[in-house]
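Rather than the whole complex, this shows some of its chains in their spots.
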Amino acid sequence: MKIEQRLADLGITLPPSGRPAGTYVRARRSGNLIHISGTGPAAGIKAHRGKYGQDLAAEDGYEAARTAGLQILADLKNAVGDLDRVKGVVRSLGMVNAVPEFTDHIRIMNGCSDLFVQVFGEEAGKGARSTVGMGSLPGNISIEIEMTFEVE
Amino acid sequence: MKIEQRLADLGITLPPSGRPAGTYVRARRSGNLIHISGTGPAAGIKAHRGKYGQDLAAEDGYEAARTAGLQILADLKNAVGDLDRVKGVVRSLGMVNAVPEFTDHIRIMNGCSDLFVQVFGEEAGKGARSTVGMGSLPGNISIEIEMTFEVE
């Protein structure tokens, strides 16, 4: 339970596993990969909903992306059983809800990516990543993140 | 020919396999995965082109997404030969053409996802999924969906 200890050391309590909002599952395993569905920020935070550059400032986004990452981690744990079986982050797609003029997507998405480095370390915690700006998102959530992990 | 029988029972006739609109192929196999290229709605339907929240209403979208799913199914069949060799849906990315204020992407994309549950069943037919809103799409199609499947 090495990763669980790391989470405890970081003071992280994972949320309950998420519930799909439509016809899909929160996580799907295929071979050694686990694909996590697009995930929004925690409901309770300031930057849960809204567009960056209009309703929200870039500095609000780091925490929003981090809470999405915590939800992803919870769903990953639910899918794999034991987080020690996670070999690393393969790929992330960070989709930021923003006005056309917004340019500061990277530091928002780092809120998610930094979490995975803290939890799995510099090597395993960093994957390939794309970060982009969406015209709209379901329910006007401020970011939607999908991730793929390699597991044992 | 279990899946072919299911399609017949559902009254589904698949369209011909699609033609790429640029420098790509409609389907690419890698290992046990088949990746289907981004796919728009059938040309004949009302919601073929346009933006949700402006030209189209959310209720027009379910059928549009379903017709994209039928095209994906046709291209999957063309790639795998026999649909009985499909083990399930791995991942879907539903990209809805919408105005910034649009929030109802989920029920549009369910038109595609529900089709795959009808065809492959509750377990194999549901994969991970992200559904997001695009500022624009090629030729102003109303939705573009890419999917990945696991096959034998």
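Which chain is which? They are A and B, in the order written, and residues in each are numbered from 1.
Heads up, the rule we're going with is that a residue touches a chain if its C-beta (ideal position, glycine included) is under 8 Å from a C-beta of that chain, and two chains touch if they have at least 3 such contacts.
Here the structure is a predicted model, which is why all the values come from computation and not from measurement.
J.: Because only 2 copies sit in place here, please give the count for the whole complex.
T.: 3
Rule of thumb we're sticking to: only the chains that are shown with their structure count from here on.
J.: Between subunit A and subunit B, tell me the centre distance in angstrom, where each centre is the average of that chain's C-alpha atoms.
T.: Distance between chain centres: 25 Å.
J.: Which residues of subunit B touch subunit A in their complex?
T.: By the definition above, subunit B touches subunit A via 31-33, 53, 89-93, 96, 98-107, 109-110, 113-114, 117, 126-136, 150.
J.: If you look only at subunit A, which of its residues touch subunit B in the complex?
T.: Those residues of subunit A that touch subunit B are 20-28, 30-31, 35-38, 51, 93, 95, 99-100, 134-140, 144, 146.
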